[in-house]
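The complex is shown incomplete by one protein chain, all other protein chains being positioned as in the whole.
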Amino acid sequence: MSALLEVDDLRVTFGSTAAVRGIALKVEKGETHCLVGESGCGKSVTSLAVMGLLAKGGKREVARLSFAGDDIRDYDEKRMSHLRGDRMAMIFQEPMTSLNPAYTVGSQMTEVLRRHRGTPRTQAVDRAVQLLTRVGITAPGLRLGQFPHQLSGGLRQRVMIAMALMCDPELLIADEPTTALDVTVQAQILRLLAELQKDLGLGILLITHDLGIVARVADRVSVMYAGEVVESAPTAELFRAPRHPYTRGLLSCVPVPGKVKRDEPLGSIPGVVPRIPPGFIGCAFKERCSYAEAACASPLPRRYIGPAHEMLCILPEGSGA
Amino acid sequence: MSTVLQPAGASSRRRIWRNAGALLGISIVGFVTFVAIFAPWLAPYDPFTIDLGRRVIPPKWMEGGTPTNILGTDQLGRDYLSRLIYGARVSMIIGVATIITSGIIGTFLGVMGGFYGGRVDDAVVFAITARLSIPVVLVALAVAGLLGTSFTLVILVLGLLLWDRFAVVARSTTMQIRNLDYVAAARCAGCSPIIVLLKEVLPNIATHLAVVATLEMALAILLEAALSFLGLGVPPPLPSWGLMISEAKEYMFFSPWIIIIPGIALFILVLGVNLLGDALRDMLGTDLSR
Partner (left out) sequence: MSTPAIEVWGLRREFRASQGLFAPPRRVVAVDDVSFSVPAGSVLGVVGESGCGKTTLARMILGLLEPSGGEVLVDGKRLVGMDRLARARLIQPVFQDPFSSLNPRRRVRDIIAMPLVAQGNVTTSEIGRRVAESLERVGLSTEQGTRFPSQLSGGQRQRVAIARALVLRPRIVVCDEPTSALDVSVQAQILNLLAELRRDLGLTYIFISHNLAVVEHVASEVAVMYLGRIVEKRESEALFRDPRHPYTRALLGSVLTPEPGLGVPDVGLGDIMPDPANIPPGCRFHPRCPACFAPCAATGPRITSLEDGLVECHLAG
């Protein structure tokens, strides 16, 4: 039984910059897979590449790209646009820029259904009302007639989720869906996504930089750095036994409320993320890694170090605990 | 947010060289500027010398043309090529002087309104609206009627009337910048409002104003030609291209080159300035906070 979304050896270049350098990931039905990394690691580009939404100038190469068993690697723009919004939906970080300010919420939501399924207007409106209620919006009839700028950030993001669900997608790709929201609203939105996943059997690819979200929401995690997945594991396993030095470094940087030691400096990773030219070989993290050695300049093997736990590093088990 | 770091301007310089229009614009403006500056050395004859015995001679390549006057002569026997070359001076000087004058006025008003807001801004917006309701040609007509025509008067009229676009752009860009943190930091650092305007705001709106300047220059050149054509601009015997077209009206059907040649020159210059403006806009980009 194949996974809902399978990506293998995805590479994306923009001119002389290699944004994504050969990543592989799988999202199963009913599972949340988190792609976590800092800015510039290529996580957003990955999601855009999967959906065929790369900006002009971006070149995509992928060995395997399958959705619900179908090979979508060579789908042209027309077939991809049929998939997008229908079986495969995406929500973005900034709902204000993804919702068209010139149209009402209702017209934008119903348009999705009418375009993909040819549903008549009244039925589309009913479905919109149903979904707005489902995402916890009170007085949905009123909201349908409102414009995006009349809604608060949390409401707009709920509308985005409702819109994404209009055609009953199988896969939801969420790119930093709560970064622009207050922390109390964030919790509500994430709970909503988890409920919807349980009820509808959605597969979710969640992209974020926030390790807290990853820990609470993800079934599986892939940590990205400079265009590669450096470590991938089930969530509990990753937090219990992180192996890659970058993952470990990242975890040590995040202060946990209630477990904070005020007089000790926070863990940090010295240096900055490098820009990788195409054709680069070896580990991109070696300049910042305290365990780096000469072998790190050669191509790295992908190692399996536990059940469904793999990483891109030659560090042996048990070192540098 | 990307962490790709490049020295500022590297990729934009590459873009500009790839853009044929930009290249063309730069070449044209550069060429005309060169001609204008070195006119005394480039022009074969004095543009004012009248020779009534050699009137309306066609250009060299046409029937009846002579090699002594490559572009022929005008209705008063003046060498056309020399008048064309000196005409470039008139166009360029008026273009540049106008944008300096209108630029200063418009930028001052726009920045004041954008930075201080409130009543000051209301006054500036009123001034802009008032200015937009004044037709330039009628004012020129009135000025010409009252004070006659002269080179300086043209510059004054155009400079005092063409500042509105500067003001609008200066105002809107200032309004965007005044809310940015680096302006707040400058105020916290103790800088007086004037210093904040001069050192923090102006340098960051300068690129936008430069684009407006090129477009206004094209407009000024065209307007001067139009005014001179109507007899309201540069007075004869100065070799303004617009004036040359006007003076050649009577010969239009028999000796069309007298009108065509300055017409083409005007068209090329204005095209070049507009292309330059487009190129500047593409190169400089519109993001105000980076």
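By letter and in written order, the chains are A and B; residue numbering begins at 1 in each of them.
Keep this in mind: contacts are C-beta pairs under 8 Å (C-beta built on N, C-alpha and C of every residue); 3 or more make two chains touch, one makes a residue touch a chain.
Keep in mind that what you see is a predicted model, and the values were worked out from it rather than measured.
When the omitted chain is restored, the residue from A:M96, A:A187 or A:I314 that touches it is A:A187.
Considering B:I37, B:A184 or B:L198, the position touching the chain not shown turns out to be B:A184 (whole complex). Within the complete assembly, A:L211 is the residue of A:V12, A:L83 or A:L211 that touches the hidden chain. Contact between subunit A and the unshown chain involves residues 38-39, 136-138, 152-155, 182-184, 186-188, 190-191, 194, 209-217, 235-236, 238-240, 249-251, 253-258, 260-262, 265-270, 272-273. Even with one chain removed from view, subunit B keeps its contact list with that chain: residues 1, 3, 5, 7-8, 180-182, 184-192, 195, 199-200, 203-204, 289-290.
Methods note: only the chains that are shown with their structure count from here on.
Centroids built from CA atoms put subunit B at 51 Å from subunit A.
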